[in-house]
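Here's the structure, in structure tokens; my notes come after.
Complex shown without one protein chain; remaining protein chains in place.
Coming up: chain A.
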Amino acid sequence: MENIVIIGNGIAGVSAARHIRKLSDKRIIIVSAETDYFFSRTALMYVYMGHMKFEHTQPYENWFWEKNRIELVNAFVNKVDTENKALTLDGSRTLHYDKLILATGSKPNKFGWPGQDLHGVQGLYSKQDLDLLEVNAPNKEVCKRAVIVGGGLIGIELAEMLRTRDIPVTFLVRESSFWNGVLPEGESQMINEHILEHHIDLRLATNLKEIVSDENGKVKSVIIAETGEELPCDMVGLTAGVTPNMDFLKDSGIELGRGIKVNRHLETNIPDVYAIGDCAEQHEAIGNRRPIEAVWYTGRMMGETVAQTICGNRIEYKPGHWFNSAKFLDIEYQTYGWVFSERGMKDYEAHFHWRHSSEKLCITVAYNKETEQFLGINTFGIRMRHEMFDRWLTQEKDVNYVMQHLADANFDPEFYKHHESAILSKYNSDRGTSIKPKKKSFKRIFQLT
């Protein structure tokens, strides 16, 4: 029987294992060093905030693995010997494979700041990081101030976490407005305001120069590059993005770039070795996507794809229309298709932006100036129906059509206030159109005839 070995029990590795099991009887072994069982990394914050216990982040009960004959090995892989098709586990044991799937995820970026390895300085990626946070910042007495470096999705999650324990937080963001490399101006501005509302000391256009140690090798303060100001603190969170986790592959002969290089079939340069999830880097980006996609659902999709290939049906990784979601403190964010920030905007791209007069709600719709084709939407505080936007993107609907049928796409809970007419009246006045909103129709939504 063929021996499939998967390194990494995250969403990518586990999706691959589950689908290989669905399709075949092959022997499946998952080796991972972080935890015994698969858990949802995206939920780590909720454990610190007391919304869930760690066990709640595990999507499958513990008996699931044995029942599905997926063998779990808790060990660290030090070396991959592609010539003999063998792995070295924990420095000693050897494990043979016929096919190897690398699903090793990411690790937090460190940009060589002085003091970045002091006690009290940490990232937020793994279960171990979460446990460490309980040591570094268990409460506001032990941690009188925390400084977070890096204004991305993980940074704002960390800020939210610490605020639930009343710990004062200073948030250093390199950009001139929060996440404005990704978000258009109006949205980024709204999030700035919301961060301040939550009593987070947001410092925009601010870089870290140095982390200062006390006499015990523990963080004492940070120094800000622009002003030279020294901020006393007990904990520093480094959340300036992630990079693929692949140090152990250096001498394996597997081609590495910023990530593990793969082709559209998720194959590396070495036969029978595949890479999926956060750690994989496409030779060429797919559409507007980045070559390395460090998001949850792409890991899942790559796992499903590679399972097909391994079970004899060699197929390409073909992700559909881009979508994603996140939450900034109390504000939910969803995106479908492509809406670029001013920095990354395409020449043909134009935006329509609406923001509610008092509540923290806004949307941005991107369309093609020349062809009027709808390109994508960002929504804040309004939930949207994935199915509708996926379909409209496939059908290449024009922007007027989408605006007119926004009610079909609304996914807010029942009885929520609707904003379609407000949105549309701004749209009409911005663009000189006179579109009337269509009522929601289940017939259209579910394509009933």
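Just so we're on the same page, a contact is a pair of C-beta atoms (placed from the backbone, for glycine too) under 8 Å apart; a residue touches a chain by one contact, two chains touch by 3 or more; residues count from 1.
One rule holds for everything that comes next: contacts and distances are computed from a predicted model.
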Chain left out of the displayed complex - its UniProt protein name, from "Xanthine dehydrogenase family protein subunit M", "4Fe-4S binding protein", "Oligopeptide/dipeptide transporter" or "Methyltransferase type 11": "4Fe-4S binding protein"
Absent-chain contact - pick from A:E197, A:E229, A:E342 or A:E372: A:E197
Residue touching the undisplayed chain, where the options are A:W65, A:F171 or A:W296: A:W296
Residue, one of A:L329, A:A422 or A:I435, that touches the chain absent here: A:L329
Chain A, residues in touch with the chain not shown (by the definition above): 11, 19, 22-23, 40, 42-43, 46-53, 56-59, 61, 117, 119, 121-122, 128, 131-132, 134-135, 138-139, 164-166, 197-198, 296-297, 300-301, 304-305, 308, 313, 315, 317-323, 325-327, 329-330, 332, 334, 383-387, 390, 411-417, 442, 445-446, 448
